[in-house]
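Left out: one protein chain. Kept in place: all the others.
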Amino acid sequence: MPALLLLAIKVILTVTVVLLTVAYCVYAERKVIGHMQQRPGPQFVGWRGLLQSPADVLKLIIKEDIVPTKADKFIHFIAPVLCLVPAVLALAPIPFNKSGSLLIADINIGVLYILAVSELGIFGIILAGWGSNSKYSLMGAMRSAAQMVSYEVALGLSLVGVFMMSGSMSMVEISKAQSGSVWYILPQFLGFFVYCVAAVAETNRTPFDLPEAETELVAGFHVEYSGMKFAFFFLAEYTNMIVVSSIAATCFLGGASGWLLPPLVWYLIKVYAFLFIFFWLRATFPRYRYDQLMEIGWKFLIPLALANVVITALIKAYI
Amino acid sequence: MGIKEFIGWVTLKDLRQGLGVTLKHLRRPVVTYPYPKQEFLAEERWRGLHTLWKDENTGLERCIGCCLCEKICPNWAITITTSHADDGKKVVDEFIVNAGRCLYCGFCAEVCPVRAIRQSTDYARKVHKRGDIILNKKELLERGGQD
Partner (left out) sequence: MCPAKVMPEKRRVKIHMGPQHPSTHGVLHLVLTLHGERISKVECEVGFLHRGMEKIAENLQYQQFLPYPERLDYLSGLVHPMALCLTVEKMMDIEVPKRAAYIRVILAELSRIASHLLWLATHALDIGAMTVFMYAFREREAILNIFEMVTGGRMTFNYFRFGGCKQDVPAGFVERVNQFIYDFPSRMQDYETLLTNNRIWLLRTRDIGHLSAEDAINYGVTGSTLRGSGVDYDVRKEFPYSCYEEFDVEVPLSDRCDTYGRYLVRLEEMRQSLRIIKQACQNLPEGDIIADDPRVKLPKKEEAFNNMETMIRYCCSVMEGFSPPAGETYMSVEAPKGELGYYLVSDGSPKPYRLKIRVPSLLNLAPLDLMSRGHLIADIVAIIGTLDIVLGDVDK
């Protein structure tokens, strides 16, 4: 029973912390992009706009929830939930420190679990596009489905090299395997590159933010959503960002290992560095077109990831 | 594609340069204007809300009721009613500027032969009711001054 209680505390703690991080991720994004564009970003609510995120959340909660007349009410309602829940579930096997005491569940196929669960989020997006009964939404959902399915392949393949080197799929084991030797970013730089590109695409961020391409599809799959339902999509997107950043930190940057500072801090630094790169990319690049994105995924990233697997295998076998 | 371009392409030179530009700007000072916090000071020539002026020496209204501004106004935003006083002099009874109709072209101030109507640097007419946007003579004189 105490174990269950402990688990419950851990779950609540992790979810709360992550959702708070998400809220401040939005703030950080607006600040970083703002300063990159020589404007201050949020600055009026609270000291330097620090209360902007609570204010946003409050606004989204009290906002009217609009359901289009011709929408499929049930699907329209269930889609945001289906989007957010897998994103949060994927947090389970992420080790925030070395010993794994802050871990919710050390699954021996941790990475596979994350990939599998976060992939379920697509259902939410497709159902959102379908249930809204709007052409713009549907188009965004279609793009999203195609994009996430194809980039999931590259994302998974790029991690295969890491599994080969560490000999495990458990997040804890991977992170432990790196503490003895060098971080996998060096031997697996090809895999790291593919992972980064695929991760950006997987989370629907610029330059691969076609599903919600503001300027063509207005907002893509969530164009008909408002209030808290919209916030769910938002939360899911940012939670996904945190999840992919965590995988990157664990699989390529040695997890929680580092000098001087406590492991948790190191871990967070690495995750935030990744998040910063997400913001940075968004501030800099234009958006790919749908067909170009598919081309990059299938003709470039997947072969590259496969090559990486082959090279890793050869090195592993002969050296 | 030459070998140099190819190396640049493989090493993502174009993308790195772009990232460099945004990173460079991250440290640069903010250039935007925190508008409601910091008041925006318009240039001297700003064609803002209208004012009516009085004469410096006599303290009387400068407006002589010639109605040239009323005539030149392309949007018919100005309405002037005049009458004759007992001594036969022309009196401006009412001078109405409908700031809602006005397109701030500045012709009224330009043609006024006595420089009675002028445009201030006041760029914002904030009212709560629609009708309040219309400026009458009293308000116009309050907004103006003497010289």
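Note that the chains are named A and B in the order they appear, and that numbering of residues resets to 1 at the start of each chain.
As a working rule, a contact is a pair of C-beta atoms (placed from the backbone, for glycine too) under 8 Å apart; a residue touches a chain by one contact, two chains touch by 3 or more.
Quantities reported herein were computed from a predicted structural model and do not represent experimental measurements.
Trainee: Of A:16, A:38, A:108 or A:181, which sits in contact with the chain we cannot see?
Mentor: Checking the options A:16, A:38, A:108 or A:181, the one contacting the hidden chain is A:38.
Trainee: Can you list where subunit A touches the absent chain?
Mentor: Contacting residues on subunit A, toward the hidden partner: 33, 36-39, 135-136, 139, 206-207, 209-210, 213-218, 282-292.
Trainee: Since one chain has been left out of the picture, which residues of subunit B touch it in the full complex?
Mentor: 9, 14-15, 17-18, 20-22, 25, 31, 42-47, 66, 68, 71-74, 103-107, 110-111, 113-115, 119
Note that only the chains that are shown with their structure count from here on.
Trainee: Quick check: how many Å separate the C-alpha centres of subunit A and subunit B?
Mentor: Centre-to-centre distance between subunit A and subunit B: 49 Å.
Trainee: Quick check: in the complex, which residue numbers of subunit A touch subunit B?
Mentor: 32, 35-40, 43-44, 280-281, 283-285
Trainee: In the complex of these two chains, what residues of subunit B are touching subunit A?
Mentor: 15, 18-19, 21-23, 25-26, 28-32, 34, 37
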